[in-house]
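The complex appears here minus one protein chain, its other protein chains still in place.
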Amino acid sequence: MQTITQTLVKETIKKRATQTHKGSFGKLLIIGGNAQFGGAVILGSSAAVYSGCGLVTTATDPHNFTSLHARLPETMVIDFTDKQTIQTILKKVDGVVIGSGLGETPSSLEILQFVFQNIQANQKLIIDGSAIDLIATHHLVLPQAHIIFTPHEMEWQRLSGIPIKEQSEANNHAAQQKLNATVILKKHHTEVYTNHETYQLLIGGPEMATGGMGDTLAGMVGAFVTQFSDNETKSILSAVYLHSFIADQVGKTQYVVLPHQLIKQIPQTMAQFSNQND
Amino acid sequence: MQTITQTLVKETIKKRATQTHKGSFGKLLIIGGNAQFGGAVILGSSAAVYSGCGLVTTATDPHNFTSLHARLPETMVIDFTDKQTIQTILKKVDGVVIGSGLGETPSSLEILQFVFQNIQANQKLIIDGSAIDLIATHHLVLPQAHIIFTPHEMEWQRLSGIPIKEQSEANNHAAQQKLNATVILKKHHTEVYTNHETYQLLIGGPEMATGGMGDTLAGMVGAFVTQFSDNETKSILSAVYLHSFIADQVGKTQYVVLPHQLIKQIPQTMAQFSNQND
Amino acid sequence: MQTITQTLVKETIKKRATQTHKGSFGKLLIIGGNAQFGGAVILGSSAAVYSGCGLVTTATDPHNFTSLHARLPETMVIDFTDKQTIQTILKKVDGVVIGSGLGETPSSLEILQFVFQNIQANQKLIIDGSAIDLIATHHLVLPQAHIIFTPHEMEWQRLSGIPIKEQSEANNHAAQQKLNATVILKKHHTEVYTNHETYQLLIGGPEMATGGMGDTLAGMVGAFVTQFSDNETKSILSAVYLHSFIADQVGKTQYVVLPHQLIKQIPQTMAQFSNQND
Partner (left out) sequence: MQTITQTLVKETIKKRATQTHKGSFGKLLIIGGNAQFGGAVILGSSAAVYSGCGLVTTATDPHNFTSLHARLPETMVIDFTDKQTIQTILKKVDGVVIGSGLGETPSSLEILQFVFQNIQANQKLIIDGSAIDLIATHHLVLPQAHIIFTPHEMEWQRLSGIPIKEQSEANNHAAQQKLNATVILKKHHTEVYTNHETYQLLIGGPEMATGGMGDTLAGMVGAFVTQFSDNETKSILSAVYLHSFIADQVGKTQYVVLPHQLIKQIPQTMAQFSNQND
């Protein structure tokens, strides 16, 4: 396994060119958040916006529109059951994050399948939370796209069939090859499996063990792969690294780091890594 | 009476082990907040999340979902009259906080009784606010569980039958024995009655005399007893201590300390106490 | 005219006694905020809570419940057309603030009249904004209570019949005598007319000239007269003074001071004035 390094992150977060506009930094559709789990999609959308994604649209249960906008006026909202609007937006975006707080009802399944039918081969597709379980339960066939899974160990067990205790590098790698997708296996010392290589994160601590941290990572990954699109693997690894790096920084003075606190530190931390490669 | 000391708190808030995940730090269900008193459950849920509880679900009047998520995306929400979902979640959690802003209508009573019927003997059950009054009014039989009451003096009078002026250590202790539950008697110099001992808090001041402080304590106690589960008494005493400790710190420069201000200081203060026992 | 001095404020904001609870520091009912002007009652309620009022209930249009709780979980909410609940709460509170954003519809008038019928002679009644205009338009008879009006110059013209240009101390005093109420006439160098004396404020600046500042003052006055109830005039003058004092402090570095920014400084500023009279 290769270790994810600060050098890699610095190479990825380049200084922005001056002749750019919001469309230059990625357009992302985030789909998730039923009436019970709306917080998940609030966190994911916030993470994407604070990570510098140029334009974020959030497709969620309409019950979440107000709380989302009360926290994040920078996002646009649509009803996640409104297929026509989702289809329109799917044609314009560079990537999709689906699954955080989506739920596992027939309606959740229908939304996921609709995205699978309409995603394009050149788009990024981050699959998180409930969407991973829906795929495992219903044996869904993956679409043609740049797919990135973000399971924790139990979700990975359900998706790959590998029990947690047998989740060795070799077994995980074999399962990743079958999926033909990148896998971010969230755990103490998170591992990232790509088609070519396996990476390990050596930072991050137990101050991160709290609800919503995974949703936050999914939003960051979505923003990074659409914004730093010239190197997909590096953009994924950078999001994974910064997520834990910020938590460790905040965790020096906090017993637990809340996801929304982590999110607010993203712009400053990205600047630090970016400025170092002047 | 024994005095609650900083040493006790430091022994309780241990450094977190690295090989952990959000499930390692307690799963808590918080039930309360009717349409009028929604703020109570917002404060209690926030206190629990900021205290490091791994997973918090808030069962409340649906009118409170949006304001709760606007302040705290890290919690999950359910309708507190949805018995089926409450039952499902009750099977998974380590503890329940019930009563803050619950109200005393027939519907409130029904929710409380449903929890009493479904709580398990090994679970923690923190009973606060309206739930205390409902028990007193309707002479409810307590279920088998690790029960912790958080009354202020008037609520304790109603629950125990002891008039405020006669709430001596001996009388309170006798009443606690009959209840066979821990009692946190909130007052100037709060007292904690357990089956084995009586403790007194010597910190905390009148800057705390404002609405919502009790709801905040209930959420902290819920987070502490499920997170630091190897010593229930110490975890209770630590929550009680920190609640007043933070208020006194903030109160050095504020005439009144708002509960939501206290809550935001919890992660830093827990880190201070934790780091001191390196 | 007497000048309102810092000394007076320091004498008013006494250190809190230790043997107290939230009921010791005033119970206040704030009534206002129709669907259009909900912000007014959010600001007034926030000002009251941050001023240390022990228990605040906000009666408003239900459309405002969520935004209010999203900003201020420390308040309780009721529908301002729910007469039965208003009546119940009116029996328990020490004071009422009515009028900020109330509107001037028949429904607004009905609410105001209901409060006039149910207020008790020993209660404080702060009359602000729309309520002042309703009284002027409908020639309402004032109830027996400790009444405090908070008009700006145009509202005072409508209430007293004195054109702005003729609002001299003598004319204002005569009108105040007829009303038999305290009048806080908001203007550059605000004046306070009581039954016995006239006071003038020599601080406050144009950084305060923005929507919501008056609603904020009404909430502060409500909190001060119920909390520092041993001297009504001094408590009124202290609220008036601190409102402008804080604005001037914040205004040293801001071109305009938003009411919600002023509100957040209240607890610290009260502590400064309180600590100086050790």
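Order of writing sets the chain letters: A, B and C. Residues in each chain are counted from 1.
Definition applied: a residue touches a chain if its C-beta (ideal position, glycine included) is under 8 Å from a C-beta of that chain, and two chains touch if they have at least 3 such contacts.
Since the structure is predicted, the reported quantities are computational estimates derived from the model, not experimental observations.
Considering the whole complex, the residue from C:64, C:130, C:238 or C:269 that touches the absent chain is C:64. The missing chain, though absent from the display, is touched by one residue of C:37, C:80, C:156 or C:241; that residue is C:37.
Mapped onto chain A, contacts with the missing chain fall at residues 13, 16-22, 24-25, 49-56, 65-70, 72-78, 85, 266-268, 270-271, 274. One chain of the complex is left out; on chain C, the residues touching it are 35-40, 42-43, 46, 63-64, 66-67, 70-71, 152-153, 187-188, 205-207, 209-213, 251-260.
Assume only the chains that are shown with their structure count from here on.
Between chain A and chain C the CA-based rotation angle works out to 180°, given as a multiple of 5. Of all residue numbers used at the contact between chain A and chain B, under half are used by both chains, marking a mostly different-residue interface. Chain A and chain B have Cα centroids separated by 34 Å.
Remark: chain A and chain C have CA centroids separated by 48 Å (rounded to whole angstrom).
Within chain B, contacts with two or more other chains are made by residues 66-67, 70.
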